[in-house]
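Every protein chain of the complex appears in place save one, which is left out.
Note that the chains are named A and B in the order they appear, and that numbering of residues resets to 1 at the start of each chain.
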Amino acid sequence: MKKKALSLLLACAMTFSLAACGNSGGDTQAPAESTEADSDAEAGGDAETPAAGDGSVFKIGGIGPTTGGASAYGIAVQRGMEIAVEEINAAGGIGGVQIELNFQDDEHDPEKSVNAYNTLKDWGMQVLVGSVTSNPCIAVAEQSYNDNMFQLTPSGTAVKCVQYDNAFRMCFSDPNQGLESAKYIGENGLATKVAVIYDSSDPYSVGIYEAFRAEAANQNIEIVSDAAFTADNKTDFSTAVQGAKNAGAELLYMPFYYTEASLVLAECSKQSYAPLFFGVDGMDGILSVENFDASLAEDLMYMAPFVANSDDEMVKSFVGKYQEKYGEIPNQFAADAYDCVYVVKAAMEEAGVTADMDASAICDAMKTAMTAITFDGITGKGISWEASGEPNKAPLIVQIKGGEGVAL
Amino acid sequence: MKVKALNKNTKNNLITYGMVILAYVVMEILMKAGMVSSLLQGLLVPLCTYVILAVSLNLVVGISGELSLGHAGFMCVGAFASAFFSNYTKEALTVSGLRFFLAILIGAAAAALFGFLIGIPVLRLRGDYLAIVTLAFGEIIKNVINVIFLGHDSKGFHISFKDAFSMNMEPDGEVLINGPQGITGTPHDSSFLIGIILILITLFIVINMVNSRTGRAIMAIRDNRIAAESVGIHITKYKLLAFTVSASLAGVAGVLYAHNLSTLAAQPKNFGYNMSIMILVFVVLGGIGNIRGSIIAAVVLTLLPELLRGLNDYRMLMYAIVLIATMIFTSSPGGQAFRERYSLKALLGQKKQKKEAE
Partner (left out) sequence: MMGFISYLVNGISLGSVYAIIALGYTMVYGIAKMLNFAHGDVIMIGGFVVFTAVSGMGLPPVIGVLISVVVCTILGMVIERIAYKPLRGASKLAVLITAIGVSYFLQNVALLIYGSNTKSFTSVVSIEPLSLADGAIIISGETIVTILACIVIMIALTSFIKYSKSGRAMLAVSEDSGAAQLMGVNVNATIALTFAIGSALAAIAGVLLCSSYPALTPYTGAMPGIKAFVAAVFGGIGSIPGAFIGGILLGVIEILGKAYISSQLADAIVFAVLIIVLLVKPTGLLGKQIQEKV
């Protein structure tokens, strides 16, 4: 009797859920529309109010983790995109057509990312900006390639993220960053004995480390100590730091994200170890860690596509809007995402697509347009794209001085 | 009397098989009619994966009565073994059906081997100690797979437990398992039809095992170990049998999982203890020992977070609340009393009584 009642209950739930599946497309539109309503208000109502539906708006989808351990990065991307979409809509949209944005959570899981992608497809997505993290991005790229959906990832750095012709990226690739940082350290004679700490469970970190190691030999850099940590074991860095200290490393290379970097820096100070610190673009954001003691990061160098306190007008305007809306300084994830939306706009205008075209036709047109455009954004000027999906942009070396990032 | 009981049992099992087949037919018809959203289409194979996982775990938790928290570890073994095979033979074996069939066999065999080896020490322990050791084994599997680097070049296979350089491969070499980055480029061989067939095979194995002499022996051990031992049931043998079969079915689920996504990496999210616990939630919510319940619970709980997407930031919070509320409603003494009073049958009964009174 008990089991019967339970299975009846569950069966009811299932029927309900299947029924709900059919109209889930309608539910997900709500948040996107509210974003748009805001922007219309800002524009003073001179932009025509778009009616949701095919052909009257461009539907841009976004995917990234907004819950779970990697949510800091996904949320930054979501916010960066929202600001760009608001600006574009306020200025009259793309060729007079408004943009509608729908951002879905993937929890940093390839399977959930594919679910998010399918949800967006049901909603009628025409262009995809995502996924934020590498492994989910590779899984989604497989689907988007099959559907011939244009995909631009703001921060999927792994080589295979853009292995198909429909996918492009905004950020540097992993090998590119490892190579550039080894070159920079070698050419400027920063150090000859280098210690590396890396996250062996993160493809991003491993990818950079491998390229760094390959180039280090050419640059006369000796790697005296390398220590790996994993996603499950990233609170205690005492052994890694001690190992670097005992090996007498003059420079500590840290190819991972700022969350863990703040712990490594604290541990170094605890052990009175003060080498040069060198990070990669994941380091950007370390000053935004709430309550972080910036003196720990003094003289830290990292590669970044963007500096928040730059004098550039576009950067200033973006940082100002971001701070006003979300009360924090944007990091490179937000910046890359912001640029992504503008790149989509530029490529759409170049390709001359219209809102009533289907995703596949838009993709075909934009694929060629991407290699033709030259883009000036907040993460670089004069960026152009190879057909392989890689951007040509020069990395910036940033050093923290007096609690602020300064471009070198 | 005995015949009637048997009939009821058979009928019950037929309903379970029928339900799966009906679900397949309905979905196929709806898909042909173009009435199924892409989200649901994309979810069909994962749903099959989770159903197999739930049914196989039910064999250990429900039928054998051991709390296992390492089921995702066996899934991980099956996934990696089969994805490695498929990737390695991608060029040589172009018939995808045959290749996938072999991959399934390899995944199942590898997981069964691990289940057997791990089962020998683990099944000596009891209760919560057994739970924590299975959790430990699951984490070890995940952790070790993350440091395996395996490549192939003209000189044969190279393996390293440190990083990809240490393999010293020739330039023409291809890295097959790249440590934490796992295996990428696995052919997309899984399909809904194969998933359904695998579910039916899983059901066939589990249901037949439960209703056989073996199953009765296993349940006797669960209900009273000492009494079972005293009538001459070989405890270790039967426990190990259930554990190994369950592990091998989890391996099959892993094969399905690996061939549905182009990227396979052992992350805490997909093969960690969190996944093991999620499968356990399916089993407990569906009713311990109730095979059909496991299927339904796996389907509902996999769909739930997707259906809650409209809630945005509150999505996972709602999921947690639904989980707690359901557990209290279905399992607490208070909730059970409430259900009995307001269940459909009780309400109908009351009406009947009222009618009779009138």
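Here are some notes:
By our rule, a contact is a pair of C-beta atoms (placed from the backbone, for glycine too) under 8 Å apart; a residue touches a chain by one contact, two chains touch by 3 or more.
Keep in mind the model is a prediction, meaning the values are calculated, not measured.
Among B:Val147, B:Ala220 or B:Leu304, only B:Val147 touches the chain left out of the display.
Here one chain is not drawn; of A:Ser131, A:Ser200, A:Gln332 or A:Thr379, the residue touching it is A:Ser200. Between the chain not shown and the residues B:Leu125, B:Ile233 or B:Leu304, the one that touches is B:Leu125.
From the options A:Ala266, A:Met314, A:Ala361 or A:Ile397, the residue with contact to the chain not on display is A:Ala266.
The missing chain lies against subunit A, touching residues 66-69, 71-72, 75, 200, 227-230, 232-233, 235-236, 238-240, 242-243, 246, 258-260, 262-263, 266, 270-272, 288-293, 328.
In the full complex, the hidden chain is touched by subunit B at residues 61, 67, 121, 124-126, 128-129, 131-133, 136-137, 139-140, 143-144, 146-147, 161, 225-227, 273, 277, 280-281, 284-285, 288, 313-314, 316-317, 319-321, 323-324, 327-328, 330-335.
By our rule, only the chains that are shown with their structure count from here on.
Partner subunit A is touched in their complex by these residues of subunit B: 35, 37-43, 46, 139, 143, 146-147, 163-165, 179-182, 184-185, 188, 257, 260-263, 265, 267-270, 272, 285-287, 290, 292-293, 296-297, 299-300, 303-304, 306-307, 309-310, 312-313, 315-316, 330, 336, 339, 343-345. Residue ranges on subunit A touching subunit B, taken from their complex, read 1-3, 5-11, 13-14, 17-18, 20-22, 24-25, 27-28, 30-31, 66-68, 104-105, 107-111, 114-115, 117-119, 121-122, 135, 138-139, 141-143, 158, 160, 200-203, 206-207, 209-210, 213-214, 230-232.
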